[in-house]
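After this line comes subunit A, so read on.
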Amino acid sequence: MNFEFNRFVEAMFDRSPPYILEHVQLVLIPLGIATAVAFPIGVLLTRPRFRRYTDRVMGIFNAGQTIPPLAVIAVFFPFFGLGYRPALIALTIYALLPIARNTLAGMSSVSPEVKEAARGMGMTEWQILNQVEIPLSLSVVMSGIKTSAVLTAGTAALAALVGGKGMGAVIFAGINFFRMELILAGTLYIAIIALAIDRLLSFIEGRLTPSYMK
Partner candidate 1 sequence: MEVILNVINFILNNSSRILEYTINHFSLVFTVLGFSLVLWITVGLLISKYDRYAGSVIGLANIIFVIPSISLFGIFVTIPQLGLGRKSAALALILYAMMPLVRNVYRGVKSVDQSVLESGRGMGMSDTEILFQIQIPMAWPVVFAGIRVTAVMITGMATVATFIGERNLGRLIHHGITRGNEDIIIAGAVVVSLIALMLDFILGKVEKKLTSPGLRQSG
Partner candidate 2 sequence: MVKIIKGAVHDMIRLEKVYKTFPNTTVPAVDKISFTIEKGNICVFVGPSGCGKTTILRMINRLVEPTGGSIYIDGENIMETDADQLRRRIGYVIQQIGLLPHRTIGQNVGLVPRLLKWPEDRINKRVMELLEIVGLDPRETARKYPYQLSGGQMQRAGVARALAVDPPIMLMDEPFGAVDPIVRGHLQDEFLRLQQEVKKTICFVTHDINEALKMGDYIVVLNAGKLVQKGTPLEMLSDPANDFVKDLIGDDRGVKLLDLTRAESLLQASTSETDKAVRECSCYIDAVQPVKMALEVMMKNNSDVVGIRRGSEVVGTLSWTEIKQHINKISGDQ
């Protein structure tokens, strides 16, 4: 096996760190945008007026994950060329589905009795949404965002292929030169980044949960 511990240490502490920040950006930016898009749409789809669009919209989100990410990046090529931007767009599209799906599932699982009681107390639709439905579905939605974060962190490795930088560069270098240390180091950092973002999201979730629900 092509593995030497020294070179692994070198890979971990010398070769990889420059790419950490790039990779984090490649995860957080698409995640943020995807959440900003998928979450509101998911919420909208649970409103009676828009319920009939659910199948079609979810179909679009589903396509975003069905089409291989590489292809998505490639399809945007003629419009944005290669590089950072198309990679970001592709990753954002890829990140949409888990968030949308979990938002839908979380909101649907709020028991009708609770909503009924709130309505009976005189809360407006908007108040019910903000103070009842969203807090109660928060954990499911967050779980969707976390899933999306992990998927994005992994898929972001492909961004390096199209000039998008990130930890993928280290991994591809490892493949091209047959050096497992590089592959391992790159992978490890991606896992660390994914874990860190997961923790961050849990922290945010904790902050967002009203104290009486903890």
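We adopt the following convention: contacts are C-beta pairs under 8 Å (C-beta built on N, C-alpha and C of every residue); 3 or more make two chains touch, one makes a residue touch a chain; residues count from 1.
How were these candidates chosen? In short, all candidates are chains of the complex that A comes from, given by their letters.
What you see is a predicted model, and the numbers here were worked out from it, not measured in a lab.
Although all of 1 or 2 belong to the complex, subunit A touches just one of them, candidate 1. Taken together, the subunit A residues at the contact with candidate 1 in this complex read 1-3, 62-63, 66-72, 74-75, 77-78, 82, 150, 153-158, 161-162, 168, 171-172, 174-175, 178-180, 183-184, 186-187, 190-191, 194.
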